[in-house]
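Here the complex is missing a single protein chain, while all its other protein chains stay put.
The block that comes next holds subunit A.
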Amino acid sequence: MAIDQRKVAVFAGAFVLRLVLVFLFPSLPDLLTGRVEVSTPVNSFKRLQEGLFLYTRNVSPYDGGVFHQAPLLLPLFALLPDVTQYPLPTALFFFGVDLVNAYALSTISDSGQSVKSRLHSAMRKHIRWDGASVAAWFLFNPFTIATCLARSTSVFTTSGILFAVSNAVEGNSINAMLAIGFASYLSLYPALLFVPVLLLCYDFHAEKSKQSLNTTVFVLQHTAIFLGSLTGLLAISCLITGNFWEFMSATYGFHLLVPDLTPNVGLWWYFFIEMFDSFRAFFLGVFWLHLASYAGGLTFRLRRQPLFIVSSLLGVFAIFKPYPSISDASLYLALLPLYRHLFPLMRYTFFAISALLYSSLLGPAFYHLWIYAGSGNANFFYAITLVWSLGLSILLADFLFAGLRDEWEQDHPEAQGKEVKQV
């Protein structure tokens, strides 16, 4: 059981590292919680505490206009001891969630779905990392550590997505649908992943089952499970908050209408600060449709590699969703090592990684200049978020190129390793 030992070492190491950070720098979690790069209005732990305070005093948690997260988080966190007096249990809980996410990742990696699916088999199968390495890549990523220490609630969405995928590649399609339903319930945008996850499930079952699968029945079944899980979660939320429309408008309405323009690493806030009021509604529609339109196109183009669709869409979300944070980027980066075999085909990794490093170092500095020192203005920080998005876009585009090249080489085995040109 050598692999298991490595995995245990990775998990234990990640756990100890987080523990050490918390004990060496006791103020670090609170500092990170207040950073705009980590905490957005829809995943901030501070806002969660505000909602929790109202909830435990039997006031509607959405009354203050501060809390915009799913109501199911409230009873969950009400079980944990008060974070201001005993921060450790909450921290340990978040460490646990991180480890569980890493476990899901290693499961996905071990399934080998990334190199060989029903309709596709990569040309460079031999170049790959095992589950322990993929988990280590995720767990020791500074972005993941920062998200975990900041106790951002987007880790639950991450869990939902990763478990949906890991269950799908293992054939537990019902669990996969429930998990994607849970993720969509928490953050709305994972609903766009429904089709690729469904494809993953379908491919698994189509490969395993002897007789041909009835596609329509399969799709209807799984859609029903997905919608059922969503309905169930919404019903429970309704029981918790009491007022259905208030909670819908405070959570999903908030995601859709983007009323809070607190700076974050995304592209929306600055654009909507500058937008004429009368065009605000129109451009909200444009931005959301832009985000959503990738789902259809990528799904058709990459039909043969459903997991690759999921990864690419997560990259698109990390760039173009309304309230992105570094946790979204960390999720996308966590899926990249599954495609270790594509790394040789990528062309701009140096440039993309430089841009990401550059912006993650300069971003906090420019934010400080703008907000605290007063010697800069909003454009400073916005410029850096543009660079960040540019870096991610290059990475995403390069990654897509590599994936397509790999697919093309499978169709044209004679051209493997040759120079190619896009026409």
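Assume a contact is a pair of C-beta atoms (placed from the backbone, for glycine too) under 8 Å apart; a residue touches a chain by one contact, two chains touch by 3 or more; residues count from 1.
Throughout what follows, contacts and distances are computed from a predicted model.
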Between "COMM domain-containing protein 3", "General vesicular transport factor p115", "GPI transamidase component PIG-S" or "Glycosylphosphatidylinositol anchor biosynthesis", choose the name on the UniProt record of the chain that's been left out.
"GPI transamidase component PIG-S"
Which of these, A:Lys116, A:Lys208 or A:His412, touches the one chain of the complex that we don't see?
A:His412
Of A:Leu31, A:Ala281, A:Ile353 or A:Ala373, the residue touching the omitted chain is A:Ala281
Tell me where the left-out chain touches subunit A, residue by residue.
271, 276-279, 281-286, 289-290, 292-294, 296-303, 312, 316, 393, 396-397, 400-401, 404-405, 408, 411-412, 415, 418-423
